[in-house]
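The complex is shown incomplete by one protein chain, all other protein chains being positioned as in the whole.
Order of writing sets the labels: A and B. Residues in every chain begin at 1.
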Amino acid sequence: MAPYLVCEGLSKTYGGTLRALHGVSLSVERGKVHAFIGENGAGKSTLAKIIGGMVAPDAGSMSFDGKPYAPGKPRDAHAHGIGMVHQHFTLFPALTVAENIVLGDEPTRLGQVDIARAVEEVRALSEEYGMPLDPRRRLHDLSVGEQQRVEILKELRRDVELLILDEPTAVLTPQEVERLFKGIRRLIRENRTVIFIAHKLEEVLAIADEITVMRKGRVVGHRDRAEATKEELVQLMVGESLPVHERRYGAEPGGEKLVTRELTIRDERGRPELDGITLSVNAGEILGLAGVEGNGQQALEQVLGGLITPTTGSVVLNGAAITRASPARRRRLGLAYVPADRLEWGCAPQASVFENAMTQCYRRESTAGILRRRRLRQVVRSMFKRFDVRAPDLDSPISSLSGGNIQKLILARELGSERSERLEAIVISNPSRGIDIRGVQFVHDLLAGYRDAGCAILLISTDLDEILALSDRIGVLYTGRLVAMLPGQGRTSKTELGRYMLQGDDKERAA
Amino acid sequence: MTDRLLDRLADGLSLALTIGVALVAGAVIIWLTSADPGHALRAFFLGPFQNKLFFGNLLQTAAPLLLTGLGVAVAFQVGAVNLGAEGQVYAGALAGATLLLFPPFVSPWLIPVAVVAAGAAGALFAWLAGWLRTRFGATEVIGSFLIGAALIQLFDFFLRRYLADPTAGFPTSKPLAATFRLARLLPPSNLNVMFAIGIVLAVVAFFVLYRTTFGYRIRLTGLSVKYARYSGIRVGWHFLVAMAISGALAGIAGVGEVMGVQGRLVTGLSNNLGWNGVTVALVARLHPLGVIPAALLYGYLHSGATVAGLTSDVSPRIAAIIQSLIFYLITAQAIYVWLRRRLGAARANAGPGGALPSGAAGRPRRQGGPSAARSDR
Partner (left out) sequence: MSSLAEVFNLQLLFDVLRMTTPILLLALGGMITDRAGVLNIALEGLLVFGAFAAVVGTGMTGNLLVGVVAALVGSGLLSLAFAWFALYLRGNIFIVGLATNAFAAAVTTYASWLISGREGSLSYPQAPTIGPISVPLVKDAHFLSFLSGHTVIDYTAWALVLVVSFVVFRTRMGLRLRAVGQEPLAARAVGLSVRRIRYLAVLASGLLAGLAGAQLSLTLGGFVQNMSAGRGWIGLVASIVGSGTAFGSAAASLLFGATEGVANSLQITAPKVPAQLLFALPYVITLAALVFYSATRSRKKGVLDT
């Protein structure tokens, strides 16, 4: 079969030094699902953006359907029939589904946007592809899965021949993933082509016809689905074999440490973001909270961290109410909090590495309000050593570090200061998002260590593997409610968790 | 060379380029509009160094700009935008001068009291703009401007209604008692102790902002208000304190003009000290020590234009044109990025504008951010 999309020697360097792609060549066949896999930072997304016309390569060339292809902007890609669905959706929350889908190519009548026709088109399209959507609803009322459908329909309306899906499953429940896969198979039956970007091997093996493995900006392997094995792919992705830690954490939990009672938070319109959350985390226990993103995780972590006060309900640490305590007071009482959003809440991106690292110890290392800078630098350096933070220059901005190093810096700062022996409880959210396998292992070992030392840990994560690997008990968040509390340590299956994540406790109600 | 050194080099070069281009543009305007351009240009560029009077006035012009520039920079450092400095100068002048015009007793010891009163008055109104932001969410960008604009009118009102000297032909108060006039350091110029105070305050501000725990909290609030809050810093409090300091510095500049230069209250006393303070702060890259050369540059431009206006057919307003060109060009991040790329292959990320008010407590999507407008709907 003749190659459909061909890439030759694509290279891309961001801002002078950050080399994202290094002479990547590959070819994609028509009517197949072609997966790009690799760890975070392997260059998959950059490659996808080049194909989608979002990013121009520094070197290399492409051809599509036998003709040279060099898109300067997304519009050029569309003109060729290539469309892309992004990891972070490119949607407009205040506009309706129909407006979102037709934007950029709107039907008009007498100079006005013809909304009635747009609605009709969208309705027809969503029925044709089995992706139910109400065209008149506003985007901010939709679930993440529905929003993804909007993205995909937007591309399909433009008659794309080649659809790029960048990490489409990251935000979906297992059931929604299954539904997405059905849609993908349908496209393939119409002889369209799909490029599927992922880092979860099971999904890739379930949907892909061909697999390209990337590592550090290069293509390191190409396999047909038939000849691919999981072990080999892992080895290609990682570059060396890592010891697989099959750990069973098992210290006996003690008494209640961190307790919430009937926590409720309402947004500006009075809709609940959190709805009566009551839970308790015991000493020496990791309580994992699973859930699809956007089901109240952010509100919960921020309430526990002291960034917002709940509308009703209370938070108790070691028997003392801290519902309205400031973040500073919570820290003094031994509650550490590591937010999910590192660049927005977890650090000041424009400040230097040093300024970010010293936030929890600058008071101790000062005399009469004057910073002891030399001593502070020593403290920060030794902290970095213990947590393996690699920062060559303390005075360069923290944004020059990799995601993994930023995360380790945050962990070092929040958990690694001298007070950390007195840590009572840790609230940590999506701790291994965006960091590589070695980094994940480091974080997991660290959390297990604190747990074994008697700390109560609330682990909020959208990564089911992480939840299953670490948790002693597993709660599920769904539309701001805690809909299930299940046993951890391998006694709950992924499918079961997924069912709760998708439909809450409907199952119980039906029973 | 390290990356950071190259960053600084590019920054310095782009600054020099900016100032150079603005000066050349000013020279071209003089050339085109003057009947005797050679003489006018010489007067403009060399005039300030001609004699003690002009040189002393150069330094003296820089003195209030040191204070207002410092004030605006301090506000920027906490992530606030103080566009009311112009009005705060008047508030300070009015408060300080009222005390000195109706002194309970005549003693040089009232001078520091007047300075404190002026600082308090300026601080009050800057704080008010900040409080309307922290309490009601009304952006201080516009609030500080509106309060400042109202203050200018109120100043005129008080001056005309209660303090005016009926014998003078225009709105002005009686002169201050000689005791309250600041001594001239370089007669016949107006140079006085305010210049030294400005320099000292710049150094103090540097030390406080960069070497103390309080300053660290202020800067962290400005660098990322969310992170600061997460870290347990009382961001609202620090925001208001920095705003108050900012207003206090502007207020002191106002009373300094009264005691050191005018010797009385007059309308139009400030003559753009507040707005020029914004530019000075930006030329200084918001760094307190950078404010010193930036204010001197402005003093030089102002003084040169005055000399040119006195001795040739050029309007002293030429200074305002050059200043606004510098203001314009200083914003052009692209010049810096371009230079940085030329200097060496390295990432040119944050750049000099990095610490600018990217949105004074973030609405990241909105370019230029500070706005009380609809948030995300």
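Going forward, contacts are C-beta pairs under 8 Å (C-beta built on N, C-alpha and C of every residue); 3 or more make two chains touch, one makes a residue touch a chain.
This structure is a prediction, so every number in the text was calculated from the model and none was measured.
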item	value
Hidden-chain contact residue, picked from the options A:90, A:229 or A:278	A:90
Option from B:225, B:252 or B:265 whose C-beta touches the chain left out	B:225
From A:8, A:65, A:106 or A:424, residue that would touch the chain that is not displayed	A:106
Which residue of B:212, B:262, B:311 or B:324 touches the chain not shown here	B:324
Residue touching the undisplayed chain, where the options are B:50, B:107, B:153 or B:179	B:153
Residues of chain A (touch criterion as defined above) contacting the omitted chain	54, 73-75, 78, 84, 86, 89-95, 99, 103-104, 106, 108, 111-113, 154, 267-268, 308
Those residues of chain B which, in the complete complex, touch the missing chain	29, 33, 81, 83, 132-134, 136-139, 141-143, 145-147, 149-150, 153-154, 156-157, 160-161, 225-226, 229, 234-237, 239, 275, 278-279, 282, 315, 317-318, 320-321, 323-325, 327-328, 330-335, 337, 353, 356-358, 361-362, 365-376
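Note that in this section only the chains that are shown with their structure count from here on.
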item	value
Chain B-facing residues of chain A, complex	14-18, 93-94, 305-307, 326-331, 337, 339, 344-351, 355-356, 358-360, 362-363, 366, 369-371, 373, 393, 395-397, 399-400
Chain A partner contacts - residues on chain B that touch it in the complex	2-4, 211-214, 216, 219-220, 223-224, 226-234, 341, 345-350, 354-355, 376-377
